[in-house]
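With one protein chain withheld, the remaining protein chains of the complex are depicted in position.
Labels for the chains are A, B, C, D and E, by order of writing; each one numbers its residues from 1.
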Amino acid sequence: MRKSPHRGSCSPRRIQTARLTPKDTTMDNWLPTLMTATPTEGFELAIKLSRMTIKSTQPDAAVRDRLRPDYAEDAGSLIAVSQVVATNFATIAAANGHWRGS
Amino acid sequence: MRKSPHRGSCSPRRIQTARLTPKDTTMDNWLPTLMTATPTEGFELAIKLSRMTIKSTQPDAAVRDRLRPDYAEDAGSLIAVSQVVATNFATIAAANGHWRGS
Amino acid sequence: MRKSPHRGSCSPRRIQTARLTPKDTTMDNWLPTLMTATPTEGFELAIKLSRMTIKSTQPDAAVRDRLRPDYAEDAGSLIAVSQVVATNFATIAAANGHWRGS
Amino acid sequence: MRKSPHRGSCSPRRIQTARLTPKDTTMDNWLPTLMTATPTEGFELAIKLSRMTIKSTQPDAAVRDRLRPDYAEDAGSLIAVSQVVATNFATIAAANGHWRGS
Amino acid sequence: MRKSPHRGSCSPRRIQTARLTPKDTTMDNWLPTLMTATPTEGFELAIKLSRMTIKSTQPDAAVRDRLRPDYAEDAGSLIAVSQVVATNFATIAAANGHWRGS
Partner (left out) sequence: MRKSPHRGSCSPRRIQTARLTPKDTTMDNWLPTLMTATPTEGFELAIKLSRMTIKSTQPDAAVRDRLRPDYAEDAGSLIAVSQVVATNFATIAAANGHWRGS
């Protein structure tokens, strides 16, 4: 597992991080962790992740509002959204050790 | 694996959890665990997860009922639903160690 | 790996299981295990899993029979079915340790 | 990893296997192993797995031949086939330890 | 984990690398690492990966600009983009140990 000076280690360690353009750094730290207390919250976080991509690809809220009925009232689109959430939930579940301790 | 004060550990430990909006916390704890006794129940839980995303994206039960024939009587949609369930089942199977002990 | 009193452990252990509605418990234990003797049988089980979702989403056999030509004679649907089977096969292969011992 | 009496262990061990209908057992053991000598052969096996699902869902070779131009000369279908192969290749790669020794 | 002479090991070790055509080596090292400091940055990197494939498949920026409204203002396409990002985010999360230390 990667150690970094931000993670409790006392010894600074230079690590190479991915190159991000200034545009990328304007987003706040909206996803500080993948840890959640319960699977229910993990599932909600998976939904949130799925929505953030759409927000990132289409930042115009007016356009997103206009598009919402297109997917919220279309069976195929609802299923496609479920697929995205399922993929993100798998990632979050893995992050949380599948909440096996609870 | 992550330890938390909610999980039997005697030492309180501050953990950072994902930021959830008040809207997110109005859902009850409908998914307290991914553990099931058998693969059959795990598969049923995978189906339940798939349905909960649709319920979350389209909370209006009347709209969901109206849409049901669109996917329940369409071959392509049924296959797409199977894909979502397969993805969720993979997550639940991993959570249960693939039920290898049984 | 999760231990449960159903799995050979002598010490009873209360485990929290996923909440299932009465409707969910009416299905028999059709998937008692993910273990198979060979990859061939694992692949057949992956196909079976894929079909069971469709059966669960559309329990009416007459409707399923009516829909079958729609996917069995459509190239795109056949490919989509392959995708579901591939996802389920990955899960079953993981359950069996990829049958590396054989 | 699962041990079975078929895998070199001297002590017989009763294992529960997935229930397969007589129909399922009529297929020969066409997939005895996921092990291949090279990633190239692993990729070919992934293609073979993808084709076997289609063969299983549509056993009529005449229908499959009729459908072939529908996907072999359609960009979207070719991409969809690539997706299935990619999923199967991930499984085979995992089975072979990603061929890291070579 | 693979060791290579480029990674701090003192003993040179000949490793076989994937064959890349001259065309492949004309791209600069735009992805030097999958490590990021936070999940937020990991998510941004996932978005970047998704965009790079499109750039690689369609290098003509004029064509990409012309196509942007087709997906940025289409609900189905936005969901499909989310799926790609979710898949890439799973890879990046795994690379970072799911940022469990933070």
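Please note the rule applied: contacts are C-beta pairs under 8 Å (C-beta built on N, C-alpha and C of every residue); 3 or more make two chains touch, one makes a residue touch a chain.
Keep in mind that this is a model prediction, so the values were computed, not measured.
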Checklist entry - Any idea which chains on screen the missing one touches? => result D, E
Item to check | For subunit E, the residues touching the chain missing from this view | outcome: 1-4, 6-8, 15-20, 24, 27-35, 49-50, 52-54, 56-58, 63, 67-68, 70-71, 74, 76-77, 80-81, 83-84, 87-88, 90-91, 94-95
Item to check | Touching residues on subunit D - with respect to the absent chain | outcome: 30-45, 47-48, 71-76, 78-83, 85-87, 89-90, 93-94, 96-102
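In the analysis below, only the chains that are shown with their structure count from here on.
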Checklist outcome for this item: Hop count on the shortest chain-contact route linking subunit B and subunit C comes to 1
Next on the checklist: By that same contact rule, can you tell me which chains touch subunit A and subunit E alike?
Outcome noted: none
Item to check | Centre-to-centre distance between subunit D and subunit C (centres being mean Cα positions), rounded to whole Å | outcome: 16
Checklist outcome for this item: Flagged in subunit B as touching 2+ other chains are 2, 16, 30-35, 71, 74, 76, 80-81, 83, 87, 90, 94, 100, 102
Checklist entry - For the protein chains shown, what form does their contact graph take: line, ring, star, complete or other? => result line
Checklist entry - Mind giving me all the chain pairs that touch? => result A-B, A-E, B-C, C-D
